[in-house]
Each structure stands twice: as structure tokens, then as C-alpha cells.
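Below is a structure I'd like to ask you about.
With one protein chain removed, the remaining protein chains of the complex are shown where they sit.
The block that comes next holds chain A.
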Amino acid sequence: MSIISSLESVGEYALLLKRVLTPPDRFSQFMKEFQKGVYALGVSSIWIVVIISFFIGAVIVLQIALNIDSPMLPSFTVGVVSREIILLEFSSTIMCLILSGKVGSNIASELGSMRITEQIDALEIMGVNSANYLILPKIAAFVVFMPVLVIFSMFTGLFGGYIICMVLGTPSVETYVYGIQAFFNESFVWYSIAKSMLFGFIISSVAAYFGYTASGGALEVGEASTRSVVMNSILILASDLVFTQLAMG
């Protein structure tokens, strides 16, 4: 991609957002689409979040337990460090990377196929602001549901660690539970939730941009969906860096 065409895309994305972020034509229709979005993008993602968080939580605790097995450190350190990693980075950034694959490609392919089968033109011809009608409920649903996913991820991640301690016995379950409560800073949870809501906005709006502007046939819709996942992964990692620097630095 040349610099000019990337800049053009950024401009197009901004113009699309301007059309998206307006009050809905009919609030009842918005709510209907919003509910669909909560289910299709949020509720249906719970299982993947739970499964992945459980295993990654377990692996994090396992790795840390094996690597800081030192008489210099109190054994509850494993709990403290694992908690910080799970709360601060895993349950927001890594989980959003995974969701950008699932939710991002879902949004991009749905909008892309509506574009190439002229369903978006049909909305426009009826006098509906199609960008607002189709995209706003998806962004809103995903961003609003994000904290639920993050909290699920935090708990199942820590639970995965708990199970590992039960199996391994070092550190003991009691030490681990003590560790994950020690020096607890509640603001980290809020920080993580805020960050993931930002990522939720990026994932859904960028995927919507790629889908909404797709053209051609089924092949191009697939390409749009792939490009949206690649772009989202880069944007999430880059904005994680910026966000962390701003909030913690």
C-alpha cells in the first residue's frame, strides 16, 4: 500500500465514521439491531474467551511458577505477577487480538456481502442512512459488552491458574489465592476495561470500514475480511503501546 492510498483510506474511514456517528433514524430499529449485535458479537464470544483465558491463565501461572522458583522470593509472588499480567495485558490486549479475528471478520464479511448483493444500495434508496443503521448498533453493542468479556476473561484466567496450583501443588492453592489478592490495585481493573473498550471500538469500526467499502464478488469480501483482521491486529498492538505509555508512564 502506497502512502497516498493509505492516507486516502484514513480519510475514507473518517468520513464513514462521520456518517455512522449520528442519531439513528428510528430508535426502536436501532435497539433491535443493537440487541442482535449484543448477541452475535458479544454473547456468542463468551465461550471462546472463557476457553482461551482458562488455558492461557494456566500457562502463565505454570511458566511463572517454574521460572521464579527461587528461595529469595516469597512463593506468593507467583500469584501477584500472574494477576498483574492477566489483568493488565492478557484479558484486554491479547483477548482483543483474538476477538479481532472472530468479531472483526464477522462484521467485515456480513457488511461486505450486503454491499456486493446491493442490500446496502437498497437501504440507501429507501432513504436510510445505511452506515448509521448497519454500523452504529454493531459498534455500540460490542463496546458496551466488552467489559463483560473482560471480566469473564479475568476470572477464568485466574481460575486456570488456580487449577494449575491444585495439580502442581507449588505454590499451594492457599499461597496462590493469597498472592492474587496481595497488593491489589483496583484501578488496574478499570484501566483494563477502558483499554478493551477502546479496542472494541477499533475492531468493530475498522472491520465495518473494510466490509462496507468492499466491491466486486465473494472473493473480494473474503479479502476485505482478511485485511480487516490484519489491520486490526496492528492497530491494537500499536494503540496498546500508546495507551500504556499514557496511562502508566
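The working rule: a contact is a pair of C-beta atoms (placed from the backbone, for glycine too) under 8 Å apart; a residue touches a chain by one contact, two chains touch by 3 or more; residues count from 1.
The criterion applied here is as follows: contacts and distances are computed from a predicted model.
UniProt lists the omitted chain of the complex under the protein name "ABC transporter ATP-binding protein" (options: "Raffinose/stachyose/melibiose transport system permease protein", "ABC transporter ATP-binding protein", "Phenylalanine--tRNA ligase alpha subunit" or "Cytochrome P450").
Of the candidate positions A:S6, A:Q29, A:S44 or A:S215, contact with the hidden chain is made by A:Q29. Only one residue in the set A:S44, A:N67 or A:T117 touches the chain that does not appear here, and it is A:T117.
Considering A:Q63, A:N129, A:T175 or A:T213, the position touching the chain not shown turns out to be A:N129 (whole complex).
Although one chain is not drawn, its touching partners on chain A can still be listed: residues 25-26, 28-29, 114, 117-119, 121-122, 124-129.
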